[in-house]
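All protein chains but one are shown at their positions in the complex.
To keep things simple, chains are lettered A, B and C as they appear, and every chain counts its residues starting from 1.
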Amino acid sequence: MNSKSNSILKDLYTTMKRIRVFEERVAELFVRGETAGTMLHLSIGEELGPACVTKAMQDGDTFTTHHRGHGIFLARGGNPDKMMAEIAGKKDGYCKGKGGSMHIADMNLGHLGANAIVGGGIPTVVGAALSYKYLNNNNVSIAFFGDGAMQQGILYESMNMASLWNLPVVFCCINNQYGMGTKIDDAVGIKDFSARAKSFGLDTLHINHLDAEKAFLDVKDLIERTRNDGPSFIEVECYRFFGHARKDKSPYRSEEEEVENRKFDPINFAKEKILADKILNANDILSLDKKISDEMDVSMKFAMESPVNEESEIFTDVYDENYSIESVDNKIRNILKINEYK
Amino acid sequence: MNSKSNSILKDLYTTMKRIRVFEERVAELFVRGETAGTMLHLSIGEELGPACVTKAMQDGDTFTTHHRGHGIFLARGGNPDKMMAEIAGKKDGYCKGKGGSMHIADMNLGHLGANAIVGGGIPTVVGAALSYKYLNNNNVSIAFFGDGAMQQGILYESMNMASLWNLPVVFCCINNQYGMGTKIDDAVGIKDFSARAKSFGLDTLHINHLDAEKAFLDVKDLIERTRNDGPSFIEVECYRFFGHARKDKSPYRSEEEEVENRKFDPINFAKEKILADKILNANDILSLDKKISDEMDVSMKFAMESPVNEESEIFTDVYDENYSIESVDNKIRNILKINEYK
Amino acid sequence: MNINKQEFFDKITFRDSLRLAMYDEMSEDDKVVIMGEDVGKYGGAYGATKGLLDKFGSKRVIDTPISEPTIVGTAIGAAMTGLKPIAELMYVDFFGMSMDQIGNQSAKIRYMFGGQISVPMVIRTQGGTGRSGGAQHSQSLESWIMYMPGLYLVMPSNPNDAYHLLRESIKTNTPTVFIEHKMLYNFTGSLDKNKKTIFGKANKVKNGNDISIITYSRMTNFALEAAKLLENNNISAEVIDLRTLNPLDKKTIIESVNKTNHALVLSEGHYTSGVASEITSIIFENCFKSLKRPVIRYTAEDTPVPVAPNLEQKYIPTIERIKQYCLDILN
Partner (left out) sequence: MNINKQEFFDKITFRDSLRLAMYDEMSEDDKVVIMGEDVGKYGGAYGATKGLLDKFGSKRVIDTPISEPTIVGTAIGAAMTGLKPIAELMYVDFFGMSMDQIGNQSAKIRYMFGGQISVPMVIRTQGGTGRSGGAQHSQSLESWIMYMPGLYLVMPSNPNDAYHLLRESIKTNTPTVFIEHKMLYNFTGSLDKNKKTIFGKANKVKNGNDISIITYSRMTNFALEAAKLLENNNISAEVIDLRTLNPLDKKTIIESVNKTNHALVLSEGHYTSGVASEITSIIFENCFKSLKRPVIRYTAEDTPVPVAPNLEQKYIPTIERIKQYCLDILN
């Protein structure tokens, strides 16, 4: 075990742990009534894919995420303060509180946007990759989506176009076994997603283990191939530890199933490996975890203290130019005024 | 060569020839300015698939077609008089002239409709098959579409659903190598459509020869399997002998290519086999062809002599019930009347 | 739910009314099936199909993959071959991807095929603001449907209408889009199975003489609240709940405005090119002589829906401002 590898695993652990704690704080924010709505989709248990894939990205690479995208964004470098504030619908959020959890984005980081439409962000990366090919830079663009999106037609149209034009696109499916309350077995005829991707001409990688380091190395290879040779597909199998959204208690699946599957925890696996390989000792990990916990506490506080946005913000950002949007109130006042002396 | 087989080939020849001549008469109708518009998509050269597949259908089986569906409908038993009249937009047409070439249908024959939207009629057959499974009858439903529709996402959604529920659906792709002016090589990354279908769990059959009898027997087997065991996919390779629609002179492809490919004519192939196997002699064929030609002349005449429909037909068939649609003229007259004395 | 007790019917939720409508219709007609994402085990994202899977089994309450265009398309095929499907689209916002099947296929099949066949299906879906769902989960897209000839369009505001109109929607052979407002599911009211709602007839939910508030769906309740406030100003507002936008009961609208001579049109859709524009035109055209003041349409803003709760609230009509605009009109 060389030190480079040591630091990879430590990095991956840290990233996964940050996601985990971030999501726990979002849950807490929700309990405190501080989130904008209840449509909060946590990725607890699913940290391996986001950590590995984002770590294999380079400057200028871009990505879109699905509705369960906090972890991906955070792993890629998203600022947890601004993320948390966005999830709370506050002024200091990434999108001024107008986008929320499902529409968070950061153009500086290459985050072309989360999407509340299952599959909605997939063709975006095909277009981004078209730009990269046209502009002749060396970037890739990555779409993250769930197993549910494997049943959206737009995915196959996108795979075909990426394949036809040989674009640097990665389609990354975070397969957490469920689309809301529907188990994958009840959603697909055949579970072999790689076969689908291959039939459209894509290079594929299927990750169904907990070894983040190995996964990272495989992903890195694949993404480098994609950069030069054309589109690819990654499926990361995992398990959605909790409900679909904050209010869902998952009555459609058994407690045994949950308990059994939560044992496959990529963070525990990484921690044990770190200890076994003596990369860190138990105390190091404790203090690392503490640091993360503190960081996320600060973010949560930041979000709660951020002010709500002004009402006038309803009317900005609709059009690019200074095309001013007349409020309905104005429209009505005008009509009333014109007709005053009737 | 037993007599049953003899009659199969003769049947298939007759069916294919009838399609060919029908389409030629449509072309003539167009030249005479007697068709409703120019959106007439002829299937000359593509007769093998429609003939084989429809011949393998049973009573109560249903189907939808794409915009290039005259041949399929005729092969399944469509009345050429009423078809031609519909294509002419006349009162005696299948749809009173309101649907035209691209929206022709016949519920009595199980023709659930042609469709002007590429891929638009595909999920219809999934729904029909759902009915058959629910009603526990033994029918199948078949979607016919072109190679272009292989790039419509709805196809893969439909394949997945049919596979998931194990429905008696046949997806039949008439691959004529072109989608308008775009050659298939410029439309797909990988040309192996069967691989796509397989990855969704479908049974597959790829026909890329001119032997109609063999094709029919293979198709028949497949459809019977589908009836009992679940969905399947058929690809019939062929060549679109002429332009995409009536006005298209195909400038995007070379004359050599056309000449070369038109040699692969399923009708000639069948004719030669019939002669070689002595099923019919040259004279028999001449008189068979003459009969077909006469039949289609009659249909063309029927269409030309059919009256146009009354203006009031604009307003019927929109809603099921006697919900009467007020014409715009009526709406306007009412408003003018109400405000007469202002 | 204990449906044997009268009190259940006296105070039933909008959600339970819908469930009961489907339950009753499915019990009567075994051709009625339900299909959609999570309509079975999950019971529907907003719980409107809870319990139906247990009762009718998975052949009739069908969980589908997340494939909206094909859900609608499959319902079309089933409807053309003997079933009466109720297809659920979890959010009205998913019209975006399924409008081909809704607007180009289901709405037009009967017409294009010269009346040969009907498409007896219902698309149940859910829309509107109120839960910080954001720009892609809070829309009011009824105007797209109202623009499509061949589709009925139903948007009930209370449990009794929800029950009866859903049953009628299932019964009719015309494809019907049935939009439920997400904030109405927990709304309670009484249900009388014998008090049938006439399909296509607007409801004068409050009688009044001074001004007509014409509205539908959740905004009916806003209008009623505003009308109450107006009483304090000695203004008697009439509130018309359209219930079905197609068929549209123009007669009731016109009669009301001809009586009150003033009108406010209220909708949660956008201002420009929405349902409110249509209703406003109708009133102006038909009541031009009786109107004492111009019709005012009060709607949500002409922007996407913001997530932040404080912005979302201000984005749609408020009861206070409904009242204020009525006063302004009457001034």
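Miscellaneous remarks
The rule we apply is simple: contacts are C-beta pairs under 8 Å (C-beta built on N, C-alpha and C of every residue); 3 or more make two chains touch, one makes a residue touch a chain.
For clarity, every value in this text was computed on a predicted model and none was experimentally measured.
Here the chain not displayed is in touch, across the complete complex, with A, B, C.
Among A:29, A:95, A:212 or A:234, only A:95 touches the chain left out of the display. Checked against the full complex, the candidates A:73, A:132 or A:193 give a single residue touching the omitted chain, namely A:132.
Residue C:97 is the one among C:21, C:62 or C:97 that touches the chain missing from this view. Counting the whole complex, the residues of chain C in touch with the unshown chain are 69, 93-97, 99-104, 107-108, 111-112, 134-136, 143-144, 146-147, 149-150, 246, 248, 269-270, 272-275, 277-278, 280-281, 284-285, 288, 291, 294-297, 301-304, 306. Residues touching the missing chain, restricted to chain A, are 62, 93-99, 103, 105-107, 112-113, 115, 117, 120, 122-132, 134-135, 141, 153-154, 157-158, 160-161, 164, 316-321, 323, 325, 334-335, 338-339, 341-342 (touch as defined at the top). Listed by residue number, the positions of chain B touching the unshown chain are 36-39, 89-90, 96-100, 102-103, 115-120, 148-149, 151-154, 179-182, 186-188, 252, 308-309, 311, 313-315, 318, 325-329, 331-332, 335-336, 339, 342.
Operating definition for what follows: only the chains that are shown with their structure count from here on.
Central chain by Cα centroid: C, whose mean Cα position is closest to the mean of all protein Cα atoms. With each centre defined as the average position of its C-alpha atoms, the distance from chain A to chain C rounds to 34 Å. Spacing of chain B relative to chain C, judged by their CA centroids, is 39 angstrom. If each chain is reduced to the centroid of its CA atoms, chain A and chain B end up 44 Å from each other.
Residue positions 151-154, 186-188 of chain A are each in touch with at least two other chains. Along chain C, residues 65, 67, 69-70 each make contact with two or more other chains.
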